[in-house]
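Scroll down for the structure; my scribbles are underneath it.
Omission of a single protein chain aside, the complex is shown with its protein chains in their original locations.
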Amino acid sequence: MKAIPRALLVVDAAAFLMLVAASVMVFAYAPIERVMGPVQKVFYFHVAAGWVGMLAFFAAVVAGVAYLISKKPIWDLVGVGSIEIGIVFMLINIITGSIWARPIWNTWWTWDPRLTTATIMELVYAAYLMLRSGIDEPERRARFGAVYAIIGFISVPLTFLSIRIFRTIHPVVVGGNDPSVDGSFSMTPAMAQTFAFSLVTFSVLFVSLLWHRIRLGQLAEKVERLKLKLVQ
Amino acid sequence: MTLTPFLKAMSAVIWKDLAAELRSRELLSAMLVFALLVIFTFNFALELNAQERSNVTAGVLWVTFTFAGTLGLNRSLAVEKDRGCLDGLLLAPVDRTAIYFGKTAANLIFMLVVAAIVLPVYSILYNTNLFLPGLLLVILLGSEGYMAVGTLLSAMSVQTRTRDILLPILLFPVILPALIAAVKASSGFLNAIPMEEIQPWLNLLLVYDVVFTAAAFMVFEFVVEE
Partner (left out) sequence: MPMIEVHQLVKRFGLKVVLRGLEFSVEPGEFVALLGPNGAGKTTFLRILASLSRPTLGHVSIAGYALPHHAADVRRRLGVVSHLPLLYGDLTADENLRFYGRMYGIEGLSRRITEVLEMIGLAARRRDLVRTFSRGMQQRLAIGRAILHDPDVLLLDEPHTGLDQDACNMLDEVLRAVGARGRTVVMTSHDLARAADLAQRFDVLARGTIRASTRAENLPADGLLAFYRRSLEEAVP
């Protein structure tokens, strides 16, 4: 196996350190929000995770288009890696969102545009992985994955829009007892800094994970190649 | 020009699908029986009185169409795959998008035929008039979007091991915007809601149709060519 490249080690170290720093910032540096209390701190990692989820989807689409044009297998690895990472982070986003919603809205779930869209994105991710698992031939698997990533990506903004319109015409907060508490708040400078730092931290984490995943995929391919040599 | 003219090829595909279906009627009867069963199931599952029914009619109709649609799609592409006919289509000197549009148009026609029978049945069963021009428009727009995406995705799923079960998994998350818009617009027309409130939904449906038809026919060749 090729040794881990210098650059990746740097990214790994950076990701680790930044995560520690971000956690410290979230718990010690950022002030406790007046109305919502400590639970509001979920927000920092919640949004960052959602951001990575969307970043991952975008990366998958770019990889998909790149694969269809160039037919180079590396793009397929980028695509599947992004979706795998995206599915995890989106799940974190949904769960932390739920944790945040419970004390604020007195409900585990609300059909608001962002949460619903996030869940549908998650379903598209899952469908993507199921599509791939049903195809044995690597070239076809990569091609179909790329096509579905593109189609899925286009549908997400439209889904968001449709639920948005749904809500403005029929603003129903399911299970909510206080409609005025919509979860928004203004950020002090300390909060804004923590927020921005969390976003960057998670982005670096995404790069690190994706890179490792690509290496893993290449290693797996090497193993396959060696296996074939043995058989012949 | 070496390629057979686009419209000629596309209409040949549509004619072929319609002629074959007219003979066997397998696809249509499956979709129809299924649709009627779904309506009956809803009747007992939801136990609707006349008042509540007006709220959910749109939803029931579209769930019915959505599920019956996947049946039709699976069948339509399975026929091509099983007898190697997809190869036959690809061997011809025709633009691949002509094949796509031909299949999509044929599938759309099947969907509309099903709707044409479901609507009067529902009207009779529940003593409501469903033949409103607004509703018919929504059904047309919604079905187009559904089939535009569905034809592409079923062309993919029919080439995988998991085939039939994969299609709904791939299709449903992606047609959600169209489904939401179609249900809300249908409901609007059925309950005589003012046009300004229905307009955003119709617009969304139109945008969906245009965007996805364009996207689908652009990527179709990647799905059928090896």
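Of note:
Note that the chains are named A and B in the order they appear, and that numbering of residues resets to 1 at the start of each chain.
Simple rule for what comes next: a residue touches a chain if its C-beta (ideal position, glycine included) is under 8 Å from a C-beta of that chain, and two chains touch if they have at least 3 such contacts.
Because the structure is a prediction, the values reported are computed rather than measured.
Within the full complex, the chain left out of the display is in contact with A, B.
One of B:12, B:30 or B:193 touches the chain omitted from the figure, and that residue is B:12.
Only one of B:4, B:54, B:97 or B:162 touches the chain withheld from this view, namely B:4.
Residues 137-139, 221, 224-225, 228 of subunit A touch the missing chain (whole complex, contact as defined above).
With the whole complex as reference, residues 2-5, 8-9, 11-13, 15-16, 19-21, 23-24, 79, 83-85, 87-94, 225-226 of subunit B touch the missing chain.
Rule of thumb we're sticking to: only the chains that are shown with their structure count from here on.
Separation between the centroids of subunit A and subunit B, computed from CA atoms only, is 32 Å. Against subunit B, in their complex, subunit A makes its touches with residues 68, 120, 123-124, 126-127, 130-131, 133-136, 139-140, 143-144, 146-148, 150-152, 154-155, 158-159, 161-163, 165-166, 169. Interface residues of subunit B, counted against subunit A in their complex, comprise 149, 152-153, 156-157, 159-163, 166, 169-170, 172-177, 180-181, 184, 197, 200-201, 204, 207-208, 211-212, 215-216, 219, 222-223, 226.
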